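I have a structure here, written as structure tokens, and I will follow up with some questions on it.
With one protein chain withheld, the remaining protein chains of the complex are depicted in position.
Chains: A, B, C, D, E and F, in written order; residue numbering restarts at 1 for each.
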Amino acid sequence: MVEKILLTALALFAFSIAIALYRIIKGPSMPDRTVALDMIGVNLISSIAVISIVLKTKAFLEAILILGILAFISTIAISKYVERGVIVEHKSDN
Amino acid sequence: MWKGGLLLNTSQIIELGAALLILLGSIMSVISAFGIIRLPDVYTRSHAATKSSTLAVLLSLSGAFVYFWVHEGFISVRLLLGIVFVFLTAPVAGHLITRAAYRSKVKLTDNSSDDALKEVLFPEDK
Amino acid sequence: MNNIIVLPLILPIMVGVLLVFLRPYIRLQRIISLLTMIGVACISVYILNRIQTEGIMRLDFGGWKPPFGILFVADSFSALLVLTASVVTAICLIYAFSSIGERHERMFFYPFILFLVAGVNGSFLTGDLFNLFVCFEVMLLASYVLVTLGGEKAQLRESIKYVVINILSSWFFLVALAYLYGTVGTLNMAHISERVAEAGQGPLLTTVSILFLIVFSLKAGLLLFFWLPGSYSAPPTVIAALFGALLTKVGIYALFRTFTLIFYHEPSITHNLIGIMAGITLIVGCMGAVAYKDVRQIASYNVVIAVGFMLIGLAVGTQTSLEGSIYYIIHDMIAKAMLFLLVGTMIVLTGVTKFDQMSGLIRNYPLFSWMFFVVTCSLAGIPPLSGFVGKVLVGQGAIENGSYVLVALAFISSVVVLYSLLRIFLNSIFGETIISPEDELPLKKGLLIPIVLLGIGTISLGLEAEVLSSYVSDAANTLFNPSIYIDAVLSGNK
Amino acid sequence: MPAQFLLNLFIAFLWMVLQDEDELKITTFFSGFLVGIGIIFLMHRFFGTQFYLRRLISIIKLFFIFISELAASSVLISKQILSPKLKIKPGIFTYKTKLRGDWEITTLAMLLTLTPGSVVMEVNPEGDMFYIHAMDLEKSKADVLRSIGKFEKAIMEVTR
Amino acid sequence: METLIIILIGILTAVATYLILSRNIIRVILGTAVFSHAVHLLILTMGGLKKGSVPLLKEADAPYTDALPQALILTAIVISFAVTAFILVLAYRAYQDLGSDDLHALRGTNDE
Amino acid sequence: MFSVNFAIIFPFIIAALVPFLYRRIKFVHIGWFVMLVPITLFILLARLIPSVASGKTFFHTYNWIPSLDINFTTYLDGLSMIFGLLITGVGSLVILYSIFYLSTKESLQHFYSYLLLFMGAMLGVVFSDNLMVLYVFWELTSVSSFLLIAFWNHRKASRQGAQKAMLITVSGGVAMLVGFIMLHTMTGTFSVREIVLSIRDFTDHTLFLPTMILVLLGAFTKSAQFPFHIWLPDAMEAPTPVSAYLHSATMVKAGIYLVARFTPVFGGDQVWFWSVSVIGMMTMFWGSFNAVRQPDLKALLAYSTISQLGLIMSLLGLGSIALNIGYSADSIIYTQATFAALFHLINHSTFKGALFMVVGIVDHELGTRDIRRLGGLFTLMPFTFTIAVIGGLSMAGLPPFNGFLSKEMFFAATVQISNADVFSLQTFGVIFPIVAWIASIFTFVYCLIFIIKTFLGPAQPEKLDKPIHEAPVGMLISPLILCAFVVGIFFFPDLLGKYILQPSMASVYPTFGDPKELTPSIYAWHGFNAELMMTIGVIVIGALLYNQLKKWKPVYGLFSQKYTFNMLYNSMLSSTEKGSTIVTKGYMTGFLRDYLVYIFVFFIVTVGGFLFYSGAFSIDISTDASIRVYEAILVGVMAVAAVAMLFAKSRITATLLNGVLGYSIAIFFVIFRAPDLALTQLVVESVTTALFLLCFYFLPEWKRETSSSKTKLTNAIVSIGVGVVVMLVAFSVLNYEKFETISRYFENAYELAGGANIVNAILGDFRGFDTMLEVVVLFIAGLGIFTMIKLRAKKEDADIEN
């Protein structure tokens, strides 16, 4: 019962990822894609949590935090790229 | 004997609850995924993405936290930290993406009612 | 304890890293790097001699017994190559002192050279197939940097091709490793050999071996040499010389190792394929060598020809031919370094790249010019220079084996080599001197000395071939009888 | 206020020593710490300052406010997304905040952004004006403003 | 599962091959990146999938899944990162000096 | 005892010293010093003549590469004695001559170094018993000859001539080397003496015939035999002393030596007989025929040399028949051809050496060798004229000169051979005397031309740059000494026969018992026999032809310049070059894409091809792990993301899709129980994406791929092919009956390495070495990127070098 629910949840997360992929491919704007990528990251976090339960292991809990960190960093990087073209500035203007 | 069974049942119920929490999270996630398809512009989509999926991740991580606690007696600091982290970062991400979108001149949907930023950022486009 | 056999790899690496800290002290960098290479050369002489008395040396890293850990295995073949590579590098370093310029030296030139040599030496010594991949990468990354070092337009242009093709070949390497691991479940080369022998080298393993053949051929420039001419003619002279001397040899070494130690059961397929590839390589290499007037292009295609020649020894696969190839590899490392230094110096002296634009260098630079003549004869296999013995033995092995087409191609190719270099000699070295005395650039001693040293090398290696013979025949014997290697690695764990 | 914390630590340590166990245990220390909290809460007026954990309580309060807002507006957004016809009129409006300082502004902006239906798009260089994108300007602007008010108050309770 | 993953590897490989044959340098670099993805999956698959538990001795019980391919892939990942970083910078340096990101334009002048 | 090995090394040592001596010795011509070398050696050799004549041989070994059976073994017998004497004797005279020929302004140190180098090499060729060492010296003669021809290397013609000579002789040498190796393969030895003893056991060996042909190629190229003769006329660009020495008396005779030396090895064979004798005949005819039309005296002599070498060669061929018949009273008659060959060899060296020196004198004193500008020199250059007459008439085969004797013997041999009853000679044998006779007529004609057009008739001082005058005495000494031999041998031929020719006959016919039997007495007068009639015919017809030269000379016009072997050689070189250029540039397009396509196609063809050809492909999905829905969806996501990369319109979309791939792989690492991998993959993927973004700042947005649809189709096919092959091999590997992997060992990581994380224990300990190097790789990349960005080409630097 629990496992079935979890697998269903996993399928739904995967489904969300697929939809987000559609948005990445479709665009139309770069921020659209960034939003979708961010969303994929968040869904992967959830998926890893659920998979950890299914596999009965704590080995992947680090990955959750890492993924959170990285999704954040990636989003910042892409946003800055979209906004300014340069993602690491020499000296910011303010 | 039956006492042990009852105990087991309790934890089973909690586990089931955790699972349902996760399921709810996944449903939220799908809903926000729909949002990302249906909503008209990047700004509205970002609402769906950052918010609903934040809730989704909150639900599923809490579910996992509860599950590990009940099932293995293991309090996962990492999961808690993960939740905190998502809460810390998701709004910043949403803020930055929409700002970037606006500054890179991604248009608002046509039926937008008001735009207080336009005159400040792109006065020349008036 | 055989810790000494890790020194040819670890010493250059550690010194290379140390030199990063010594960035401003260029003279010190020069001295240290040269001393390091001389040290490594001495160490490899010691190793080589110890192998003769004690047999193959092996070092299990971390003390983990094969096949579980990584290990270095030094047999005569690898020790000879390490020795030659180190000597050639040391000599090239001397050339670099007066040619490469402070800008490069400040930009970690010496560390990169040392890393390159470390990768090369590691590739020669490792007994683990995945570690071979890693050593390749050390060498490749260093070569990527060196090929772009200076940032000239031609360098940037050619290095993209060089890097991409090498990335592809590294990818093929990993694919091949995946397949091999999926079939034999181990990475230790001796252990792989044992398991392949146990299972019989069936069609699937032969398929995998062909993939390895492609991987190493890409590195060796056997048939798949398209990256070679461009990337060897773009970088500064000394780097081109090191490339010409060392890089393809690593691929050739790997081909020899894998196809004598591991995949030797189906020679009618694999070795014939190598033979066909070697033959075609010789033909197209010869065509390339006469197609261009650019001296560096000619030198590069001479590399290709030599690759074909050396691989004939493997394709034939008799002990004699293997012995010949080993002689030839050693010879080629020295002579190719010399050739590249010579043509590079010619370009520096004249400011042009094509041989018909140069003339009469012999008037102003007589010793230099005679060195060009020496290398011409040496590469053409004219006795008693170093190319001769290898040529004879490869031919002998091939004839014994009835591989007459390969014999013909091999020997015709040496005439073409002669022709291609003679054209340079007659047009650029001989002839009317067109540079007036006032325009004449002085030839720095620092450029001439390494060339002369290599010249002495190729002459004395030919005259004193007997000095090498016991080592070379031991090396060939080990290649020809894989059980010697396997026993040294897997049984009697020291 | 640090004095309170040090005292609390001291009480916890004392507690641990009093237990007279074979080895020092972190759990004992923790329970001692809890005891200390109780004692200090009762006695904090002697210090003439506020109870040092009051801030914690405010934070918890803020958290719960936020969670309820989050849940409520999530439902709202979900409804909008799932409704057969999208009937939303998004837009950008400004809000001038009373809050000052990086931490306050950041907290408010983050809470606002996390709450479905609104995203802080820009903060003016002076740091007192928010440009907020609302999912449905007409219907939910009032809700958003109400949320902002709640948040501002709760934040100030924590910081001041 | 293995079959499915191998088919995926095939698709990734084909895509990578097509990309690496492009004229645009960025496409080529992306091709090399996809190549690495494919081969990492391949190494893992060749070691066997889902054949045991996570290779953490205190976490799970034997049998463990094959840990060696994982270690190999880890090495490979880091190396391919190094190479990708290098070629990316090479690409933009080449663009700065040669003024093109089109490999057709980077043909090079052969002599004669 | 004087070691022959020393005799060989001695010139090399002096050659190395000459440049140093040259710098020291300013007051005297360095040639005087150099001349001591051949004189010394000649005397040393001459002292051994009696012992050699009594059948003694000298054998000496010095170990060189004993492990490869390559030893510096010398063997002095009758045959090598002839050549040794020629090399040192003519060498002494040529150096003497050169002292007056070359002014001190020339770079004499080079000249004499090369000359000594050549001398040593030549001695090495004739004295070496070990075939490898013989080959070493053989190539050294080519090399030194190259240097001597190119002595005036500022002249284009010199360089071209040198190149041609070197290429042709080295190519022949290489063929010969292969032949030697094959001999070793058959007999197991490199020693000529041992091979001669054991070769009978191998005449049926498959390698026997190829070996013979390869060895002959070496001999023919060196001795300028048809059609390889073309290098010799061009080699006349060398200073005349060189031509007199190398290209008449010594180097070109190395091929003759080789054939003589190998006659006991291959001699009994039909192919040997026909190829040596027929090629010799053809060369003789072609050389003499072409000599007639040469306006340049030196070219005339070059063709004459070709012709004479052909004559000697053909005689050796004819003489080899005796070995087929075997030692008997009847077969001895056929050995006379060989005797004649060796005899003429010596004679030719004497008169041709003298003639070359004459040409040198004319050229040196008058500044031209063109017979159209010469004539009537005899009054003002009487000594030169005398030498020319003696040499010329000897070459023409007239008494009282040595050429007459050997020419007569030659005719006799051709007549005898046409009567032999082996090798179908009954039918074809008659061509030998006919060709010999015709060739001799032309020989007679060009000899007349040489003498008459140069020295007789009206003088044409207006066509000359310098006044006509006799040469200095020094230049006349050497040719006069040679003339003395030309005449002396005519009168005392048996002295030569007994002491020099007889022992060498023993070398050629080792199985033929007492060499005395093989040594005929040589008579100037032997009655009115066939050969004398032939000689008379030659004189009559020759004189007639010379008289009517203008009338029939147009015949040469029939031999179009287009189809000469020279043109063939040139066009072969240039078309090889052109063809190579076209082919090489055809596939080396400079396009990365093309190179990659070659590599991929090679992969598909070999790996994929072999997979199917060998039946190695197999697939079995029954052992597969289960598939969950979400896994299937994620696989789908990855596939779609990958394919979408191909169609992405902007680079950043593609980069994000790549990121999706990377993240998805991370989740598969989770599914496949690889936590460390998942972590690493996630971080690396993100950092990589960040790097892409960083670099995009510097790069333009990508444009649509504008390749032709054909290119795209090829790319697509190749891509699918690669994907499919990778996939199919993977299936087969998966289905392969596996060995137990070594990984089980690592499951004791905790006990062995103190780590519970197996992967980490492998990375940090079991395979820590990989990790260490991997860090180095990363470090190199980082440092390299720094370097690449900071170190830029200086603006003013040319794009060529450093």
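Keep this in mind: contacts are C-beta pairs under 8 Å (C-beta built on N, C-alpha and C of every residue); 3 or more make two chains touch, one makes a residue touch a chain.
Just so it is clear, contacts and distances are computed from a predicted model.
Student: Missing chain, UniProt name, options "Spermidine/putrescine import ATP-binding protein PotA", "Na(+)/H(+) antiporter subunit B", "Iron ABC transporter permease" or "Dihydroorotate dehydrogenase": which is it?
Tutor: "Na(+)/H(+) antiporter subunit B"
Student: Wait, the hidden chain, what does it touch out of the ones we have here?
Tutor: Every shown chain touched by the left-out chain: A, B, C, D, E, F.
Student: With the missing chain put back, one of F:265, F:652 or F:695 would touch it. Which one?
Tutor: From the options F:265, F:652 or F:695, the contact with the absent chain belongs to F:695.
Student: At which residues does subunit B meet the chain that is not included here?
Tutor: Looking at subunit B, the ones touching the missing chain are residues 81, 85, 88-89, 91-92, 95-96, 99, 103, 120-121.
Student: Go through subunit A and note every residue touching the omitted chain.
Tutor: Listed in rising order, the touching residues are 59-60, 62-63, 65-66, 69-70, 72-73, 76-77, 80, 83, 86-94.
Student: Residues on subunit D that touch the omitted chain in the whole complex?
Tutor: Touch with the absent chain occurs at residues 102-103, 105-106, 109-110, 120, 122-125, 127.
Everything below uses one rule, namely that only the chains that are shown with their structure count from here on.
Student: Taking the touch definition from the top, what connected groups remain once subunit B is excluded?
Tutor: No subunit B: A, C, E, F | D.
Student: In how few steps can one go from subunit D to subunit E if every step must land on a touching chain?
Tutor: 3
Student: When you take the mean of every protein CA atom shown, which chain's own CA mean is nearest to it?
Tutor: It is chain C that sits nearest the middle.
Student: Averaging each chain's C-alpha atoms to get its centre, pick out the one most distant from subunit F.
Tutor: It is D whose centre lies farthest from that of subunit F.
Student: Measuring centre to centre with CA averages, how many angstrom lie between subunit A and subunit F?
Tutor: Between these chains, centre-to-centre, one finds 70 Å.
Student: How many angstrom between the C-alpha centroids of subunit F and subunit D?
Tutor: Distance between chain centres, rounded to whole Å: 92 Å.
Student: Mark out which residues of subunit C touch at least two other chains, giving numbers and ranges.
Tutor: Where subunit C meets two or more other chains at a single residue, that happens at 130, 134, 137, 141, 144-145, 148, 151, 153-154, 160, 164, 168, 175, 178-179, 181-182, 187, 230, 292, 353.
Student: Give the residues of subunit D touching no fewer than two other chains, as numbers and ranges.
Tutor: none
Student: For this structure, enumerate the chain pairs that meet the touch criterion.
Tutor: A-B, A-E, A-F, B-D, C-E, C-F, E-F
Student: For a test of understanding, state which residues of subunit F touch subunit A in their complex under the given definition.
Tutor: 628-631, 633-634, 636-637, 640-641, 644, 648, 650, 652-653, 656-657, 659-660, 663-664, 666-667, 670-671, 673, 675, 678-679, 682-683, 685-686, 689-690, 693-694, 696-697
Student: Of all residues in subunit E, which touch subunit F in the complex?
Tutor: 1-15, 17-28, 30, 33-34, 37-38, 40-42, 44-47, 49-59, 62, 64-68, 70-71, 73-75, 77-79, 81-86, 88-93, 95-97, 101-104, 106-108, 110, 112
Student: Which stretch or stretches of subunit B touch subunit D in the complex?
Tutor: Those residues of subunit B that touch subunit D are 28, 31-32, 34-35, 38-41, 43-44, 46-48, 50-52, 54-55, 87-88, 90-92, 94-95, 98-99, 102, 108-109, 111-117, 120-121.
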